[in-house]
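Take a look at the structure below.
A single protein chain has been omitted from the complex, and every remaining protein chain is retained in its original position.
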Amino acid sequence: MNRAGPDDLPNALPRPPGEEEKLKRVWATPRGWRILSAVNNTVVGVAYLGFAFLFFLLAGVVALVMRTQLAVPGNDVVGQDLYNQLFTMHGTTMMFLFAVPAMEALGVLLLPQMLAARDLPFPRLSAFAIWAYVIGGLVFFSTIFYGLAPKGGWFMYPPLTLTEYSPGDNADFWLLGIGFIEISAIAGAIEIVVGTLRTRPPGMSLTKMPIFAWAMLIFAAMIMFAFPAVILATMLLEIERAFGWPFFSAEKGGDPLLWQHLFWFFGHPEVYIIFLPAAGLVSMIVPAMARRPLIGYRLIVVALIGTGFFSFGLWVHHMFATGLPALSLAFFSAVSMAVAIPSGIQVFSWIATIAASEGRFRITTPSLFVLGFLAIFTLGGLTGVMVALVPVDLQVHDTYFVVAHFHYVLIGGMVFPLFATFYYWAPMVSRRRLSETLGRITFWLMFIGFNVAFLPMHLTGLRGMPRRVWTYPGDVGWDMLNMISTVGAFILAAGVLVFIVDLLRNFRPTAGGGGAGDPWGAGTLEWLPGDVYAARSIPLVRSREPLWDQPNLAREVEEGRHFLPNAPTGGRETLVCSPVEAKPEYVLQMPGPGWSHVLAAIFMAGFFLLLTVKLVVPAVLSGIACIIACIWWGWSLDPGPVKGDVPIGAGIVLPTYVSGPRSHAWWAMIVLVFVATSLYIAYVFSYLYLWVVSPDAWSPHGAPALPPATWPLASGALVAAGAAAMLLAGRRLPAPGRPSATAPLLLAFAALAMTGAVVLEVLGHWYSGLRPGQNAYAAATYMASVLNVQVGIAVVLLAGYAIARSLVGCLDAVRRVNFDNCAILYPYGAVQILLSLLLVHGFPRMAG
Amino acid sequence: MRSEPTASFWGTLLYILAGPLLWAVQFTLIYAGHTAACLPAVPETLAVPLVAVPTVAAALAAVAFILRQEAFARALGAPEPPRAAALHAIARIAVLLALVAVIWSGFALALVDSCLAGR
């Protein structure tokens, strides 16, 4: 073991007086009701997790009501209509309001601690995402009390969810609820990608990252590519519901299966989006309980990467019964098998680590939940292999067998690790540990209840009971099995109840201050002693388990002998390192508590909610208020290089302001561009898909001839000129303190050019006589412009913002992050528009 | 730590994701190709080359990656062996894993008719 001598440490003792007090002051959590303005990751992380858990309880109660209804055949505790709402809400709430947010919450709460960062790189962004989610989620869930809840199933298949078969606002509330989650998930993904790649401690290269950080990185990357598909799907569905553009109506050339492709392209990765972080948590707890490093770290990283990729090649396995060609199904069957290998790797790696324990593997409440997870998840994975076989799936698809399968995967694969997490990491944020006694009772009730509830369901399904039925006949062999399942569900619920008692008795969050300390003797950095500022100094990391390999590390960190033991800029800050090898690059200045992001979240929620209930004027006002709040929020975020360079220790002096590819803002924009790209790819897929289904609807046979080529050429020329102006503007940014009109004018021209290009394209089709409601071709054609308008609005807002900053003298050749943001999005938008022109005008000419 | 050249992030990313990306390309090609081959206007027999060619190409590329791993690492700007041994192990195992998926999807062609309805 390599023990560093005192002289090797970055900072010397004694530390200057008042240094720690200043850190405390800078990072102080607002008190009283002002805590709503807090942004510290440990504060908002706990709140985030708390709300996710609340939704788990609510959706769980819904499940109990359903199980009560199904306890005996022909029951009428709840009627048909309410039951249909209940199962829709149960699925939607568990997936969108509990599982994904819970995992993001753990990312917010645990990641910065594991990386010994002071906070995530965009503290207000995560707070914004949380408030949007809380407001949207609560309103969405409350619709169940007014009979307004959606009842199309969490998968919302059209045509059932089109206005013809689902009149009323119920389905719109589903689309609204999902809209919030989409926004907060993407915000979370940006946060996690940039946080994991850039705010690691010096020396923590990619392959020294804790497995949980790997899992979260892949989780966030998967969100970047999976969520856009469902964003597009929900856009198409809402547009068809509101304006009648026929994407899914077969009689006008649309296809109901388009929804299924888009939805499951999101929906299957979604399962792994939930599972991967949970597997990452298990990979943290197992070594701690074994007191041994994880065996097979490299294999597990490959398993996580492999799962992340393969999960995008499985979506059709939800569609095996739709009558697609055999070979097509075979491809997806093969990938469904391939995704089992990474799970096998992880299971064997955990077994190997348990076997390698120093002494024996410690049996604590977290390890009980981990072992329960191993058993349940393994069985769920194995039935997953069974449903991956097309012929078997044709029998069990949409039956209780599948219900059993995915509850084994999701409760086993996600809820059990989450409870392990509660017990394992509670001491990090609470003054007291949770009770081991109550924890064990919780575990056994949950484990037994779960298996009693869900094991019989395999048989119920094989005996032919379909899913989503509110009642069933008594003489087909399902009654006893259902009664057993109901009893099990209540035992499971009793376990959760014991856990709540434990929480009430023992959980005492510290509002950002340090917790009860490390009871497990674990090796990773979240167990460093700390306070509101997280770790006192940011350690130089040499291995995967620094606390095991550098025995004095905790003391050295607390004494302030590692990096950045102070607040040299006088504000909140953290260290940003290079993404691969974690070499220190700059000191990131971060915003503290504030109200702008809270208001932005409230007004955004107001905008969507009012729009759903068709109060258009108040909705627009709320939307404008949201934009104003965002501008207020953003205004303080580009401080410029006023603080100069600061020393962080070991003779390293770092800038406190950077722009360009090294800055965290640049990385966030790149993530956003990836999101926009996958949204656009999903659109291109939809366009081509609709053509495959109904080529007859395409111009020139089924629709008016395309506008003459001069239209797209003019549109393309405009946007190309705009891109050139943007490029030039980047070169003509004035030197600091020397105002110039050139750059703002060029920016204005670029924004106008893009607007013009988008408008020209729409006008061209309009004058050719094409109307979006006509058929699928027309809808798909205009949809390209919808997406272009979306990017166009973002570009215009960013450009306008940069112009405003420039007019008040806050934008120059050095202080240029606001300009750079626009300069990243603009070329993307230009390329997207040019590709749309090529597709919309070129493809029909080629195919026709 | 200071003396070595800074690793390229995008290069490193491409390097460790080489296998899965290879699979993703092959999968997209065979799915799209097979869908095209089952269009009414296209002869069904076209499915064979449209599936076989991407499969064989991806498999060969995977083998080439394993044989010439150092050269790939250097070309992409990832930390070169022997530095960051774990990174290279990850890249190698990921390619092997992808190879399995490529072969599994590909050999379906030998056992299953292309355009009949799947049962």
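First chain written, first letter: the chains are A and B, and each begins at residue 1.
The working rule: contacts are C-beta pairs under 8 Å (C-beta built on N, C-alpha and C of every residue); 3 or more make two chains touch, one makes a residue touch a chain.
In the analysis below, contacts and distances are computed from a predicted model.
Colleague: One chain of this complex is not shown here; going by its UniProt record, which of these names is it: "Cytochrome c oxidase subunit 2", "ABC transporter permease subunit", "Anti-sigma factor antagonist" or "ATP synthase subunit c"?
Modeller: In UniProt, the chain excluded from the picture bears the name "Cytochrome c oxidase subunit 2".
Colleague: Can you work out which residue in A:Pro256, A:Pro509, A:Pro655 or A:Pro734 touches the chain that's missing from view?
Modeller: The single option touching the absent chain is A:Pro256.
Colleague: Of the listed residues B:Ala7, B:Ala62, B:Ala98 or B:Val112, which contacts the missing chain in the full complex?
Modeller: From the options B:Ala7, B:Ala62, B:Ala98 or B:Val112, the contact with the absent chain belongs to B:Val112.
Colleague: For the chain left off this view, which of A:Arg67, A:Arg241 or A:His397 is in contact with it?
Modeller: A:His397
Colleague: Pick from A:Leu36, A:Leu138 or A:Val469: which residue touches the chain that isn't shown?
Modeller: A:Val469
Colleague: Which chain A residues would touch the chain omitted from the figure, given the whole complex?
Modeller: For chain A, the residues touching the absent chain are 73-74, 79-81, 84, 151-153, 157, 159-160, 165-166, 249-251, 254-257, 295-296, 299, 321-323, 326, 329-330, 333-334, 337-338, 340-341, 344-349, 351-357, 360-361, 363, 371, 374-375, 378-379, 382-383, 385-386, 388-399, 458-459, 462-477, 479-480, 693.
Colleague: Touching the missing chain, which residues of chain B?
Modeller: 100, 104, 108, 111-113, 116-119
We adopt the following convention: only the chains that are shown with their structure count from here on.
Colleague: Can you list the residues on chain B that touch chain A in the complex?
Modeller: Touching chain A: residues 1-2, 6-9, 12, 16-17, 20-21, 23-24, 27, 30-31, 34-35, 38-39, 47, 51, 78-79, 84, 86-87, 89-90, 93-94, 97-98, 100-101, 104-105, 108-109, 111-119 of chain B.
Colleague: Can you check the complex and tell me which residues of chain A touch chain B?
Modeller: For this pair, the touching residues of chain A are 197, 203, 205-207, 297-299, 301-302, 305-306, 308-310, 312-313, 320, 323-331, 333-335, 337-338, 341-342, 390-391, 394, 578-581, 583, 692.
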